[in-house]
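A protein chain is absent from this complex, but the other protein chains hold their places.
On to chain A.
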Amino acid sequence: MRNKAFWTVLAGFCLFIYACKKEDDIQKTVSEFLGFQQPANFPEPVYKLSNNPVNEAGFLLGRTLFYEPRLSRDNTISCGSCHIQSSGFTQHGHDVSHGIDDKLGSRNSPPIMNLAWNKTFFWDGGVFDLDLQPINPITNPVEMDEKMESVISKLKQLPKYNELFKKAFGTEEINGIRIFKALSQFMVMCVSANSKYDKVTRNEGESFTAEEQAGYTIFKSRCSSCHAEPLFTDGSFRNNGIGAGPNNDEGRYAVTLNPDDRYKFKVPSLRNLSYTAPYMHDGRFLTINAVLDHYANEVKVSPTLDPLLNTGNKPGVALSDDDKIKLLSFLKTLDDPDFVSRKDLSEQ
C-alpha cells in the first residue's frame, strides 16, 4: 500500500514536471516571432524599418487593428473587408471597392502584399509612405467614413487595446501615430515570397515544367520591362492602352498635374493573380485571359500610351494563342498558396 502511494505520488510529480515542460514548449513556439524577414531573392525593402522596427506586440496590435470594424463610422467595415486574405488581400469579385452604406469607390482595391517594397501607394501613387496610407480608407466617405478622433475614442473604450498598445509601445496611450505605425508593422509582414517561382529561383528543389519554362521565356522578353522581377512590378506609372473608363479617371495626373501623366496608373504586381481577379485600376477585366487579349489585340493608342507598347506595326504585345497558354502557365507559378492561408495573417 505504502509503495503504491509512493509510486502514485511519483507518477503525479512526473506528470506535473512534464506538464510544466510542455507549457515551456508552447511558450517557446509562441515567442518564435522572427520579425521582418527579407526573402533571399528580394531586394532591400523600401520601407524604413529603422523608423518602425517590427516587434511581435506591434505586429499583433496591427493585426487586431487591421481586422477592427471600429475603424469605420458604423463599425461595419474593417481593412480586412476590402483586403481579404483568401483573395490575396484584395476584394474578390468587386471591380471597384465596396465600402460603408454599400457605397462604391472608383478603383479596384489593391493587394496588401510586399508593401515594404512599394515606393508609392494607391493606383495613382498619391501616398509615398506606408504610415500615411491608412488615413485614406478610414476617412474616405465611400470607404470607412470615420474621423481619426472617433477611432481613437472608440478604441480607448475597449480595455484590450490599453493592454495591446502598452505591450507594443510601452504605455497605454492611444494616438493616431501609434495606430498607423502598428498597422504598418502588420502590413509589412504580409510578404508573399513562397510561390513556385520563388522556390525555383531560390533553388529549393522545385523546377518549372517545359510549358512554364517556355512561358517564363516569353515573360522575360515581352512583359518584364514593366513587371520587373522579383516583385513583378517596377513601381512605375504607365498608360497601358486600356482607354479611359466612363468616369474618365486620369490616374497619376491628379497627383502630379503633369499632362504627360494622364491616364497613367501604377504597374501592379503579377503575384497571386489567380486569387485577385478582377484586374486593372477599375477592375474591368474579369479574367487573366481578358488581360492577355487586351495586350495582344486591344491596346488603344493615345498621347501618353507607354512607348514600350507602341514599337511594332501594331500597338500592344505580340502574343500568339500558343504564347498565351504558355504565359498563363508561367503566371500560375506566381501564386503563393501559403500567403493566402497563413494563420498569422488571418483574423483571429
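One rule holds for everything that comes next: a residue touches a chain if its C-beta (ideal position, glycine included) is under 8 Å from a C-beta of that chain, and two chains touch if they have at least 3 such contacts; residues count from 1.
As a working rule, contacts and distances are computed from a predicted model.
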{"item": "Candidate names \"Pyruvate dehydrogenase E1 component subunit alpha\", \"Nitrogenase iron-molybdenum cofactor biosynthesis protein NifE\", \"Phosphate ABC transporter permease\" or \"Copper-binding protein MbnP-like domain-containing protein\"; UniProt protein name, chain not shown", "value": "\"Copper-binding protein MbnP-like domain-containing protein\""}
{"item": "Hidden partner chain, touching residue among A:37, A:75 or A:175", "value": "A:175"}
{"item": "Selected residue (touches chain absent from view) among A:258, A:287 or A:346", "value": "A:258"}
{"item": "Residue of A:48, A:103 or A:220 touching the missing chain in the full complex", "value": "A:48"}
{"item": "Residue of A:136, A:162, A:201 or A:310 in touch with the missing chain, whole complex considered", "value": "A:136"}
{"item": "Interface with the undisplayed chain - residues on chain A", "value": "48, 51, 119-120, 122, 125-129, 131-132, 135-136, 139-140, 147-149, 152, 175-177, 179-181, 254-258, 261"}
